[in-house]
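So, chain A:
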Amino acid sequence: MSDPVATPERGRGQSHALEIADVSKRFRVAGRQVQALSHVHLAVGEGEFVSIVGSSGCGKSTLLRLVLGLDTDYDGEIRVDGQRVERPGLDRSIVFQEHRLLPWLNVEANVAAALRQSGLAAAERGQLVRDHLHLVGLEQFAKAYPAQLSGGMAQRVAIARALVTKPRFLLLDEPFGALDALTRLRLQDELQRIVRNEGTTAVLVTHDVDEAVYLGDRIVVMHPHPGRIATILPVTDAVSRDRSDPNFIGLRDEVLSRLGVSRTGNDAAAEVRRSA
Partner candidate 1 sequence: MLPAAGILVLGLVVPLGLLTAWTVAALLGQLPEQILPPPWVVFDTLLDGIQDGSLLSSTVTSLERVAEGFAAGALAGLVFGTAVGLSKTLRDFLDPLFLALSQVPTLGWMPIIILIVGIDEGLKIIVIGWSAFIPVVLNTSQGVRDVPEAYVELGRVLSFSRWSKLTMIVLPSAVPSIFTGLREGLANGWQTLVAVELIASFEGLGYLMAYGRQLFQLELVLSAMIVVGLIGLVIHGLLTLAENRLQRWRPETAR
Partner candidate 2 sequence: ETLIRIGYPGTGIDDRPYAYGDYVAVANVQKLVEAEFKDVPDTKITWTFFRGAGPALNESLAAGQLDFAAGLGDLPSIVGRSRGLQTKYLASAGSHDALYLAVPPDSQLKTVEDLKGHKVAQFRGTNLQIATDRVLEKHGLAEKDIRFVSLDSNSATAALISGNVEASFGGSEYLDLAKRGAVKIIYSTKNDDPTLGRNAGLLVTAEFEKAHPEFTAKVVRAFVKGARFGSDEANRQAVFELWSKAGLPVESFEADFKDERLAHRLSPVVDDFIIARYKDQAARAKAYGLIKKDVDIDSWFETKYLKQALVDLKLENYWSTFDAKGRKATEGEVEHTKAASN
């Protein structure tokens, strides 16, 4: 289990905005110890976009929680600008795996909630909220309550809430999981645009390897039992952002094979089927 050297190879910034240094985390589940994370090293540069892929239960969400500062009971250290993370802060924003909208607030108010500590004027907030609802295509549903939304709509509100504060770090836990292909593509591009414009540092957990390659500067592949980083693959500029580009497909297949889905692209499934 080699600890992959964790330097950003194609970060837009060079300083280590976020450092995850030898982090391990254990849980007790039904009387057994579960090693959710084992010796995780990762340094993320300012403005870099890191994609994380890995099988179900390999500790991706746990890692994001630690970076957020929601849980400080782990071994190792997580630093932002060299300072140990002690608690959540407005500089780090997250889209949780479940939407976590407050059921008693309508869509608008849920997004606005993120701006409570922003110190902005009411009018400015209102404008920001409207802009972001427009971004996710839900202006029409500003007054609807979460119980009246479809799964994908709720997820989009959560995305708007995470973006509205224009955070320095954006942590995304399968933000587009419940979205249809078209909306997903559109929001991927919007995300990329925002991240580039604002210089946001982003960590994206996703199961969609295309998405990981398309958006990431580097791709972290995690393995389970114990949850650990298996490889970190850089997305060189050569790969470009064209999904039909052979380089793109090559890298995607490489990631898939690291995840255990062997053979190239569309053969993978057949392969799995045969071996099952």
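Heads up, the rule we're going with is that a residue touches a chain if its C-beta (ideal position, glycine included) is under 8 Å from a C-beta of that chain, and two chains touch if they have at least 3 such contacts; residues count from 1.
If you want to know what made the cut, all candidates are chains of the complex that A comes from, given by their letters.
Given the structure is predicted, the values throughout are model-derived calculations rather than measurements.
Asks: Which one of these touches chain A in the complex: 1 or 2?
Replies: Looking at every copy, the candidate touching chain A is 1.
Asks: Where on chain A does candidate 1 make contact in their complex?
Replies: 68, 70, 87-90, 92-94, 96, 98, 100, 102-106, 113-114, 116-117, 145-148
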